[in-house]
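Left out: one protein chain. Kept in place: all the others.
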Amino acid sequence: MKPSPFHPVQISLGLVVWSVWFVALYAGLAVACERAPQAPGAGGPIALNVGFGLFTLATAGLLALSATACLRALRREPERPPRERFVARVGAAVHLIALAATLFIGVPLLGLPPCV
Amino acid sequence: MFAVPGLGACTGPQSMLDPAGPAARDVAGLWWGMFVVAVVVLLGVTATWLVGMGRRPPTLDDAREKRVVRRWIVLGGVLLPSTCIAVLLAFGIAAGHRMLPLPLAGEAPLRVDVLARQWRWEVRYGGGAALINELRLPAGRPVDVHVRSLDVIHAFWVPRLGGKIDAIPGRTNVVRLQADEAGEYRGQCAEFCGTRHALMVLHVTAMEAGAFAGWLEAASR
Partner (left out) sequence: MTRPHTPEADRVHADFDAVWGTPPGWRTLTVVNHTTIGLRFMLTGLAFFLVGGLFAMLVRVQLALPGLDVLTPELYNQAFTMHGTVMMFLFAVPVMEGLAVYLLPKMLGARDLVYPRLSAFGYWCYLFGGLILLSSVVLGVAPDTGWFMYTPLSSVPHSPGPNPDFWLIGITFAEISAVSAGVELVVAVLRTRAPGMSLDRMPLYAWYILVMAMMIVVGFPPLILGSILLELERAADFAFFDVTRGGDPVLWQHLFWLFGHPEVYIIFLPAAGIVSTLLPVFAQRPLVAYTPVVLAVLATGFISFALWVHHMFTVGIPQLAQAFFSAASMLVAVPTGVQVFAWLATLWLGRPLWKVPMLWLAGFLFVFVAGGLTGVMLALVPFNWQVHDTQFVVAHLHYVLVGGMFFPLVAGVYYWLPHFSGRMPSARLGRYGFWLVFVGFNLTFLVMHWTGLLGMPRRVYTYEEGLGWDLPNLVSSVGSFVMAIGVATVLVDIALHFRFGRRATPNPWHADTLEWATSLPPGAYNFASLPEIDSRHPLWERDGLADEIAHGKHGLPGIAHGRRETWGVEPLSGRVREIVHLPGNTLLPLVVAVLLAAVCIGLLAKAYLPAAAFALAATVGMLRWSWENGAHPRAAPDATTPPDHPPLHSRTCDGPGLWGMNLTLLADGALYLSLLFSWFYLWTVAPAWQLPAGGAARGGGLLLASAVLLTVASITLRRLVLRLRQGIGAGTAGGLAAVTAAGVASAGLLVFALRDPRLAPTATAHDALVVFILGYNLFHCALAALATALQVARVRAGYVGAGMPYEPLVVARLWYYAAAVAWSSYAALGLFPTAWRAT
């Protein structure tokens, strides 16, 4: 199931995961606000923000693990042909980019109420 | 941006750089901050290009070159934009939050209903007062403008008081405005709405609280 760190799919896998997270976040927010809106202006952490925040952290964790897997494989197998090492290097970086994008886009969850 | 001084001042009946309310002032402040940073970045990048075109650098060995390149990419390509956008987002979220029509602690905001249609504005107040292409507000008090459309999409916008909001069939959107002082302001439909879109102007008058109350009472009858 898990693709090899040297498989070309790594070139876009991280950002695909990020896309799925983004769609789920946006769609989930729309559905949540439609079905169970929370009163705006209430102080303290809001359940929806906490929920989406945890989801964001989980996605970020997954991306970090995948990036580490690529980096480890690079160190473990230095004898691979350059083109395969290129794929793993790009793969690791793409996972890290996706990780950064996930965290950065998730930041507003800390400061804004969900449904207004 | 650089040709600005020659073209006249920032004032104008519809100038967002001549703010007359808290929301518009926040945005004008954001603009000037962003403007300065943007000019510095643009000039810096352009100057680097021009200097680079004229340089005849010594040949570096591979390791040195790699270090130099990494510095350019990490500092210029990644850190510079990341820092800028992080700072900007922090300011932006805070400013956006202040503009939301959230419940207020003190006096409740005045509610005004604005109905947009091709090509005029209908303004209605709670007591039955109504105006066409004219909006009257009490100065110094927040006003929640509830915007609806009766035909196509329009956008309600009084630049000197705050940002715009679309009038969309089937929806009611709310924008909170406040005029600091009594005076005349100008608004205009911002979303293209057909042949006479350019003529869909709204005249806004902010009145002293007492005068406004008097007018509203008279007009409600």
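Each chain carries a letter (A and B) given by its place in the written order, and its residues are counted from 1.
Everything below uses one rule, namely that a residue touches a chain if its C-beta (ideal position, glycine included) is under 8 Å from a C-beta of that chain, and two chains touch if they have at least 3 such contacts.
Everything quoted here is computed from the prediction, not taken from an experiment.
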| item | value |
| --- | --- |
| Residues of chain A in contact with the chain not shown | 8, 11-12, 15-16, 18-19, 22, 25-27, 29-31, 33-35, 49, 81-84, 86-87, 89-90, 93-94, 97, 101, 104-105, 107-109, 111-116 |
| In chain B, positions touching the absent partner | 1-4, 7-8, 10-17, 23-24, 26-27, 30-31, 34, 38, 41-42, 45-46, 48-50, 52-53, 55-57, 60, 65, 68-69, 72-73, 76-78, 80-82, 84-85, 88-89, 91-93, 95-97, 99-100, 118, 151-153, 155, 157, 159-160, 162-166, 168-171, 173, 186, 188-198 |
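As a convention for this text, only the chains that are shown with their structure count from here on.
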| item | value |
| --- | --- |
| Complex interface listing, chain A residues touching chain B | 40-41, 104, 107-108, 111-113, 116 |
| Parts of chain B lying in touch with chain A, wherever the complex brings them together | 86, 89, 93-94, 96-97, 100-103 |
